[in-house]
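The other protein chains are all here in position, but one chain of the complex has been omitted.
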Amino acid sequence: MIRLEKDGFKNFIEELIAEYAVFAPVMKDGKHMFGNISSVEDIDSSRLNTEMSPKEIFFPHSEVLFEYDEDGIRVADGEKKPIAVWGMRGCDARSLRMLDKVFGGDGERPDNIKFEDPYWERRYGDSLIFSVACNEPLSTCFCNWFDSGPHDSAGADIFVVDIGDAFLMDAVSGKGEEFLKGLSGSGKASEKDKKKAAVIAEEAVSLLGKKTDLGELNDKLKGLFHKPIWDSVSAKCVNCGACSFTCSTCHCFDIQDESRKGRGKRVRIWDACMFPIFTKEASGHNPRSLSKERVRQRVMHKYSYFVDNHGEFLCTGCGRCISVCPVNLDIREVIREVLAS
Amino acid sequence: MNDWQPKILAILCTWCSYAGADLAGVSRIQYPPNIRVVKVPCSGRVDPLFIMKSLQSGYDGILVSGCHPGDCHYMSGNFVARRRFAVLKPLLEFIGIEPDRVQFSWVSAGEGERFAQVVTKVTEDVKKLGPAKRLVKQV
Partner (left out) sequence: MNIQQELRDAARKLLAEGGVDQIIGWSSGSLPMSSTPLFAATKEEADDLIFDATCGSNLTVYFTKDRRQIARDGKKSGVVVKGCDARSIVLNLKENQIKRDDVVIIGVPCDGIIDRSKVEDKTGGREVLEFSDNGKNISVKGRGFDIDIPRTEVLSDSCISCVHPDAGMSDIFIGEPRGEQKTKDQYLSVEQFEELSAEERWERTKQEYSKCIRCYACRNVCPSCYCNECFVDQNDPQWIGKTLDLSDTIIFHVIRNLHVAGRCVECGSCERACPMDIRLLLLNRKVAKEVAERFGMETGVDPDAKPAMSDFREGEKQDFIMG
C-alpha cells in the first residue's frame, strides 16, 4: 500500500495526464458528472456520486460506429491514449465489470457465445480505474445489499482511500500494480495510516442503511412473472428513461442510421426498456405494450435474467435511479415488496 | 460570398398560393429561382415539424403561403394555421433563429404579381442573412 500526500496530488494528476486520457468527476453546467480533465483544477469532488454514471466514458450515449460516403466506409479511430479514471466509486467500478461481461470478450455465458465489442474493448480494455472509497455514503446508497460496501475495492485497478491529509493507494489488479511501481513522489503507507483507513471504513459502513438479504430474490422473481404484483409495483411509474439513463449498469442500445445525400453514419445510442418503442415490432405489435410489462422487464433483467446468464445481479446499489426518479419509485421498495410477496 | 444563392423551401397551398405561382409563371413574371416548391392541400396542413425539419436539413429560408383569411377552400384551415404560426414564429425567434429565415404570407390564385414580389422579398432577406447555420444538422 502506497501513501500519496495531498500536496503531491497535483503532480500525480499531471503525470497521469501525460500518459492517459484522464477522466474524473467535474461540474459541467451545474451537473456533477465524469469529464475529460486537462488539469487537477477541473476535478470537483463536492458530491459523493456523480449524477450521471461513468458508464458513459466507455459506453457513450451516442457512439458513431462507422461513417460512409462515396469513397467507402471508415471506422472512427479510438482515443490515442488509454483511459484512466480518477475518483470512480466502488459501485461504479463494479458496474464496469458487469458491463464487461456483456461487451467484453471474456464474458461467461451459459450458451458459450463469445463476443467482443470492439468499441467497448478499445476503451475499457487497457483502462486504469482508480476507485476512491466512499467515506460518507448517501442515504440512497445500498451497495451493502450486494455484498459490497463503501470500501469495496472490487472492479478497481487501484483502490484509493482518502485519509484526510493523504491518499492511500493499493493495487488491486496487475495493471494497477504495474502503475504503482512506477509512481514517483509517494511513500509506503504506515501501520498508522492503515489503521486510520480501517476506522474510516468502519464508520462508512455504519452510515449505510439496513441490509436486505437478496438470497431468494431470483427464485422469487421467477415465480412472479404472471402475478398481479406488477400492477401495484408499476402503478406510479411514468415510463421515462431517467432511471435507465442514469443507471451505471443499464446497457440496452438501439442502432440508428443517419444519412444525407451520399454520406452518413451508423450510430449506437442508449435505449431503455421503459420506452414503448423499445419492443415494438415491424408489424406494429408490441409485446410489452403496458407499463407494468416494461417495469417488470427492468426488474427481471436486473435481478433475475442477468443472474441466470452471468451469475450476479445487474445492480450495484449506487442509488442513482432512486434520487432521479420523478415519482420516487424506489427500487429498494420494489425489491422488498417482491421478497415479501 | 457574392455569388452565393440561398436555397428556400416554399410550402404552398394548392388552392391559392400554388395557383398564384402558376399564374406568375404563365404571365412570365420574373422572380428569383431560389425556391423549391412543396404543394400542400392547405396551409393548415403545415405541421411546424415540416419547418423545423427543413431548417435542420439545411434550407436557408422557408416560406409558407396560403389563401387570404376568409378565402380558405376548407373554410378555416388557414385560420388554424395562422394561430400555429403566430406561436411558432416568436418561439423560433426566442431560441435565437433569425426572424427572416421563416416567413409567412397570403397569396391568392389571382396574385401572380404578388407571388413574385413575396419570393423576391424572401430571397433578398435570406441573402442578407447568409447561409443558415443554426439548427442545421451535420451528418
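As written, the chains take the letters A and B, and residue 1 is the first residue of each chain.
Throughout what follows, a residue touches a chain if its C-beta (ideal position, glycine included) is under 8 Å from a C-beta of that chain, and two chains touch if they have at least 3 such contacts.
What you see is a predicted model; the values in this text were computed from it and never measured.
Considering the whole complex, the residue from A:F9, A:Y68, A:F146 or A:F275 that touches the absent chain is A:F275.
Mapped onto chain A, contacts with the missing chain fall at residues 29-32, 46-48, 51-52, 61-62, 136, 138-140, 231, 235-236, 238-242, 244-246, 254, 256, 258, 267, 269-270, 272, 275-277, 289-292, 322-324, 326-330, 332-333. Contact residues of chain B toward the unshown chain are 48-49, 52-53, 56, 69-70, 76, 79-80, 82-99, 103-106, 118, 121-122, 134-138.
As a working rule, only the chains that are shown with their structure count from here on.
Put simply, chain B touches chain A in their complex at residues 57, 137, 139.
Taken in their complex, chain A has these residues touching chain B: 258-260, 263-265.
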